[in-house]
Every structure is written in structure tokens, then in C-alpha cells.
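Right, one structure below, let's go through it.
Left out: one protein chain. Kept in place: all the others.
On to subunit A.
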Amino acid sequence: MDVSQYLEIFLDETNEHLQNLNTQILELESDPENMDNINEIFRAAHSLKGMAGTMGYKRMQNLTHDMENVFSEVRNGNIKVKPEMIDVLFQCLDALEEYKNNIQETSDEGTNDNENLIKALNDILNDGKTEEAPAAKEEAPTATAPAAESGADGGEKWNDIAFDDSQIRVIKEAMKQGKNVYGINVVVQESCILKAARAFLVFKAVEEKGEIIVSMPSAQDVEDEKFDKDFTLIVLSDYSLDDIIKSAESVSEIAQVTGAVLELEKTKNYHAEEEAIEPAEEKKEAVAEVKAAEQPKKEEKKPVAAAKAPEKKPANKPVVNRTVRVDIEKLDSLMNLVSELIIAKNSLVAASSNDQGNNSAFNEQIEYLENVTTNLHESVMKVRMVPIESVVVKFPRMIRDLSKKLDKKMELYMSGEETELDRTVVDEIGDPLMHLLRNSADHGLESAEVRAQRGKPEQGSIFLDAYQDGNNVVIEVRDDGNGIDVEAVKNKAIERNLVTTEQAANMSEKDIINLLFQPGFSTSEKVTDVSGRGVGLDVVKSKIESLSGEVEVKSKWGEGSTWTIRLPLTLAIIQALMVVVGGEKYAISLGSIQTIEDISPNDIKLVENKEVINLRGTVIPLIRLTEVLDVESTRSPEDNLIVVIVKKGDKMAGLVIDELIGQQEIVIKSLGKYIKQCKFISGATILGDGEVALILDANALL
């Protein structure tokens, strides 16, 4: 069987099941008696086993099989869940993960048999179990609810099949030869994603025991997923009905299989034979699907070869799928095209405003185009957004392992997993978050004795919160541990020659804490394999900055620290305010702009020799962009100043500009590696007239 076309789906599903198992086993650990959990785990293990078996990954199948056995016993109440067992199970999951990674890279599962794990599993089985042999193998998935529900309409569907002449001939012939003719109705579980693949496996399983002469819908349609949740087969076989039903049920995610001996008289159209529903051609395929080796009939022999072809032919599958997998590169190029379109649209806008033609129809169309491009851009952005859940979902397990390793009690509380971010950002954010969590677990949380002294609960808490804040997504990692020892940081920094003693004396607490982000800084006295190699925080910082984000830390000695990561929602296209400074055009991201103020030169005060303004009770420092950008202002000093108030976190500043142009949607282009010196230029954009304007990063100016 050619399974390569299912490989991707297999990997996806395996991922899902593994993640599910991780989560469930974690829950099981805290609540060993929860039957729902155990059932869920059993189901996931069972599906994994089935999938691995189908794909021919024997080692993976063996391991999951043994896991399944253990769960089956747990479910039957023969084994109690013990902490050691949980450990073994987690190791099994790691091993499965490894198989999966091997398969992903080489489409081969590798050669690690994981015998020790299998042995450990069997030990668990033998320990907790009395004599009886594990009955797991015979076990069908426990989907009683859907089975019961579909039982009624699943009834005797085979009697609705309209046979045509040749089919009836075949059936009669078979009956004459003493073969059994059964009608079988197979109901697929509602949750099943790969209906076609499951159905295909049912076909295969049944064909081992007999010969499928008719299927409804046709075999081709079943393979194309053109069926709802059940299909009906007419089978010729020497085996008993039970045997066949059992082999069909052995396929995972099959909710129910019913069957009975077919009585031709009862079937519809028995006498009106010419009214066949299915075109003769399709029916032939169904017949031909059969492995005709042991069947002495002439009819099937010739179409066998012909039938193999349609089976493998890539089917056009328009019907059921509601999602499409798309290569991220294709999305990137789509995004680029949208960017180009927006640039072209901007040119049109510029052209129309230049010639003052007062052509209202033209302007209307441009506005319409503007509307469309904006919506198009939003849709493309949305397509690229994925919830951060896929990244954070592995953290509870990690914290559990750390808890064991570090011998500290801790719990991770997460919120906002559904917060969405650009796919590329989500892919990159995992490592930095992991660093921060490990940091919190290792350096942040105190040992049990210290916690008791401080009157804190023995169990440390780590929080991971994600939420959207304007144009940004904020992810916070918080712990109720030690907090940062500012003195220790200061001493370490002096010791490492990062700052001089005098410098350190003048530094604010915040500045000192920020030293943690310097390369090669680690305050942990001992190097553990969890953290403390001094490669953590500077990597975190540079990674997040490469995503155009920023990271901040707040800490209170003895009470804990909060790490705040702020990331932009979108990377490629932003709304910006266009301004003129010294005759040059610049763009400032609208996301960081609070207000635009008209300030009289008399309102400027000097504090510590720096210009500030008092804006509605808030003192805001002024930044003259002409000075920053080395240009001459085009305005006379007596004129009122145009000040753009920007905000970053709780810091504010007023940027003094010469002229306002207006708001515009701009496409961010990189300046290339060649120009990298200037920190406050975050990129460039191409204006409607083809000119390049630089984008000012207000955050870097603050």
C-alpha cells in the first residue's frame, strides 16, 4: 500500500495525539483516579498504534501497543496509577517523539527499539496484574455514544442497494457455491479526520477475509471522501459474519460495524434490475478492488489490473475538505504581491492627487481599490496568524520535568493561549519563552526552606500570560520567587568588567537589571544543566529584537519577577504617519503614536538642560528630529512646533517635526545588511512616487 501521500497527515495527527497524551498524562498525575482522562489516554494511544501500524512503523507500533496495554489494565481497574508509571510513560512519549522526528526527517522511524521502555511497561503490567492475559488486542475503540446514535439509521442499509444484472449474477453464483453473502454497514467516528484512509483500511481488512463485490458509495467515491459517515459493502466470504465485522472493527476510528446475511429478495430493485444507480463502470472498479486470487470466477479476473490504476490516481477532492495546507513560502510570495499592489495603489493615489483632474469617477474607483487592497492585506495577514497555543502547550510538561530535576515544587499557570501571532513569529518565540521559564524555575523560585521562611506556599507558581495590546501582543512570564538581587547583579557586572565601580554606583536599579541582558552574564553561583551558562538572556533579547519586539523585566526582591515580551502583530505592512523633517520624508509607525500637538516655543522648559514640555500635567521630554537626523529644520525658531507624542510602555517623548503629510499604509522593506549602523531607522518604504522614505523607530529614540 502506498502510504506516502498520508505521511504528512500522519505526522500531523501523531503530533496532535502526542500533545494530547502529554497533557492528559500530566493531568492524570495530579488526579490518578480520573476515568475520563484514562479513557482519553487509552483512545489516543490506540489511535497512535493504529496509525503507526498502518504506516508500517513497527517499532512505534510495538511501543504504543504496550502503552495501550498498560492503559487498558488501568482502565479495567487492575493497575493503579503510580508516580513511577507516569515517569515511564513520559519517557515513552519522548521515545515516540523521537520516532516521529526521525520519520519527519527521513520518513523512516529509525532503529531504536526502546527495549528498556517496553520492558518497563511490561513490568508495570506484570506487577499490577493478576493472571489473566491482556485483552487489549481485541479491544475496539470505545465510542459507544456515536455507535448507539447511528445504530438506527445504520440499520439494514445494504437492502437499499440497487444491484444490476451482473452483480446479481455474481451474488447468485456465490450463493450457489456455498459462499456467504453479507451486507455490512460501517460507520466512521464523527471525529475522524481521515475518513477516506480509514475506509480504505476497512476495505483492505475486509478483503483479507472475503471479496467486496459492491460498495455504496462506490469505491472511488469513498476514496475521494465523498461519503458522509458511513458506507455499505456487500461481501462474499467463507468466513463467518463475526469474523468480518471484527476485522472491519479493528481499524481505528471506526464507530460501529453492523452486518447481516444478505437476502436478495429483500433488496430494493431486485426485480427492477435495470434501474441500477451506479454506472456500470464504477461498479466494475468496486468488483475489481478485490484480490481475486482464491476466487475462481471469471468476471473479476480481467479487471484487476485495470482497477489498480484508479486506486492510486490522485483524486480530485473538492467535497469535504474545508482546510487547505499551504506552504508558508507561497504565503510569503502572496504577501509580497499584496505589498506590491499596495505600492501600486499608493502611486495611483499620488497621481490622482497631483493632476487635480476632479474626475470623480476616477477618484471613486481609487477609493474602492484602496478598500479592496486594505481588506486583501488584512485577509492575507489573518491567514498567516496562528494561536501561540502550538508553542506554549509543551511548557507544562517541561515545568513538570524541571520540578523533578530541580527538586522544587512548582506549577505553571497559563492564560491567553489563543492569542494569535504571525506564523513566523510563533515559530521563533518558543526558544526565548523556554529560556525565561527555565530561568524562573531555576533562578527565580527559591528552595522549599527559603520559601517557608518567607511565608510563601511551598509550591512555587510560574505564570505565562499572553494578550493583545493595541498593535502588539504581550507575553508575560511571571514567578512568585526570589526576584532579582540587584546587588548581586551589580557586583557580578563589576567583576566581569561590564561596568566600572563608579558607573555602577550611579546606575539606577532598572539599568542594573538590564545588565542581565548583556552577553556572557550569569549570576547563578553554580552552573546547572537547566540554566546558568550565561547564554540565556542576551540570546532571548537578540531573538526578540530580531522579531522587532522588545523584552523588559520588572522585579522586586523577595517577591518575584515579571518578564514582559512585546511583539508587533504584523511585520510587513503597517499604518504610518508620514512626516517631513528638514525636507526629507519619514514614516513613523502609527502604533506608537499617542497624539500630535501644536506647541508654542514659549512652552518649552528646561530640565537638567534638556527640553521638556508640560502636556496636560505630564512632563514629556522633547526630541528634535532635525538634530537626530543631522538636517537643518525648514521652520523658523519662532514658529509653533509640531510635536508627535510617542509612547513606549510607560515612557513618552515628543518628536519635533517640520511638517505633517498624513496617514498612509506602508510596506516595510529592509535596508539590507549593508546599512545597519543606525538604530532608530527600522527600515524603508517606497512611496507612491517611487521615492524611498525611511521608517523611524520611535521606540529606539526613547
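What we mean here is this: contacts are C-beta pairs under 8 Å (C-beta built on N, C-alpha and C of every residue); 3 or more make two chains touch, one makes a residue touch a chain; residues count from 1.
The criterion applied here is as follows: contacts and distances are computed from a predicted model.
K.L.:
Name the omitted chain as UniProt records it, choosing among "Chemotaxis protein CheW", "TrkH family potassium uptake protein", "DNA-binding protein" or "Branched-chain amino acid ABC transporter, permease protein".
P.N.:
Matching the unshown chain against "Chemotaxis protein CheW", "TrkH family potassium uptake protein", "DNA-binding protein" or "Branched-chain amino acid ABC transporter, permease protein" yields "Chemotaxis protein CheW".
K.L.:
Touching the hidden chain in the complete assembly: which of A:Pro457, A:Gly558 or A:Gly690 does that?
P.N.:
Looking across A:Pro457, A:Gly558 or A:Gly690, the contact with the absent chain belongs to A:Gly690.
K.L.:
With respect to the chain omitted from the figure, which of A:Leu21, A:Val186 or A:Ile343 is a touching residue?
P.N.:
Once the missing chain is taken into account, the touching residue is A:Ile343.
K.L.:
Which positions on subunit A touch the chain that was left off?
P.N.:
Here the touching residues of subunit A are 340, 343, 584, 628-631, 669-675, 677-678, 681, 684, 686, 690-694.
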